[in-house]
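Only one protein chain is missing; all other protein chains are in place.
Note that the chains take the letters A, B and C in the order they are written out, and that residue 1 is the start of every chain.
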Amino acid sequence: MEKAHKPKKVFVQGPISPDFVAKSIASHQSKTGIGAHAIFLGQIRADQKEGGLVTGIDYTAYEEMAEQAFHNIREAAFAKFELTCMHIYHSLGLVPTGEISLFVFVSSPHRRAAFEASEYIVEEIKANVPIFGKELVGDAGFIWKENT
Amino acid sequence: MEKAHKPKKVFVQGPISPDFVAKSIASHQSKTGIGAHAIFLGQIRADQKEGGLVTGIDYTAYEEMAEQAFHNIREAAFAKFELTCMHIYHSLGLVPTGEISLFVFVSSPHRRAAFEASEYIVEEIKANVPIFGKELVGDAGFIWKENT
Amino acid sequence: MSFQVKYFGMLAEIAGLSDEVWNAAGGLTVGQFRAQMLDKYPAMRDKKFKIAVNQKISEDFVLIETPAEIALLPPFAGG
Partner (left out) sequence: MSFQVKYFGMLAEIAGLSDEVWNAAGGLTVGQFRAQMLDKYPAMRDKKFKIAVNQKISEDFVLIETPAEIALLPPFAGG
């Protein structure tokens, strides 16, 4: 029910499941003006750090500012590219290694707009949305992640 | 069983389901060196033509040459980009409007390689793979599709 | 000489078949084959297509060496 009133809600608790991605794709099959979907998924890597392997990332955010930043990115992308639909989901809380923390889904009549919008949105999110990530390392260590 | 011996088989009969996409994503969650997946999906548009709306595309291919062309694209993409995995699926036979006929799935440690490979592969497929598409229009008409 | 010819898409519709054996009096270049083929199927004259010899797109000057599989390929539409 809450979803229906907040269609632009971006944050989800924990990992984003492949099944959720499938449901999102399926819900676009009635939009017959769409010719191209571009999907980006960010997955947690088991990077080797000094203290051991990364086992997951614990995400927090300045939620109100982040939702506004996502809104701005969405508006800018709709203005720049010929898009039919755009959906962005990002995890909060713990996302274990191998699971998905970011799901960007854009749809357009034509592939060029979909490709360009997908890249644009992902880069904007990495640079401009106040989300913080604590990489859990080995048994008890951690490193604060920093986007490059 | 046959799949296990032909991991590079690209053609599937009929539409590609969202569930198949989900299964493909899920099967990559054990590959913990992956940080970014880029997925492209081609969906059949209900374009308005002179004889009515497009209701689907009937795909045929010069299959042996097409499989070789896909193989060449795959090898070139692995050589050009830092990729962990690459999967390409394309429909043969009838794909109704709103359903998916092309699924390109690339995975990489980093997003840049995933974005670039995804675009590269899709453009190569459109230009260089001998696949033919008969757009079914209205009740009984058709138009042979041509990539641009 | 004789070789296999394959037709795809709209060209298969025009030819009314997707495979046939082509018999020629002597050696043929791709261009000479094309001319014979357009004589046999005049409706293909205003169609765009490429000719592949053994799965490789070929230029008109190439001499066809048997055994060969020649394919007539209309514009690609994958995706």
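By definition in this document, a contact is a pair of C-beta atoms (placed from the backbone, for glycine too) under 8 Å apart; a residue touches a chain by one contact, two chains touch by 3 or more.
Keep in mind the model is a prediction, meaning the values are calculated, not measured.
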Neighbouring shown chains of the undisplayed chain, as defined at the top: A
Please pick, from A:Q13, A:S27 or A:T60, the residue that touches the omitted chain in the full complex. A:T60
Could you please point out the chain A residues that touch the chain left off the display? 42, 57, 59-62, 64-66, 68, 90, 101-102, 122, 125-134, 144-147
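Quick note on the criterion: only the chains that are shown with their structure count from here on.
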Please work out the Cα centroid separation of chain B and chain C, and write it as a whole number of Å. 27
Between chain A and chain C, what distance separates the C-alpha centroids? Give it in angstrom. 49
Taking each chain's centre as the mean of its CA atoms, how far is chain A from chain B in angstrom? 23
In chain B, the residues touching two or more other chains are 42, 122
Within chain C, the set of residues that touch 2 or more other chains is 79
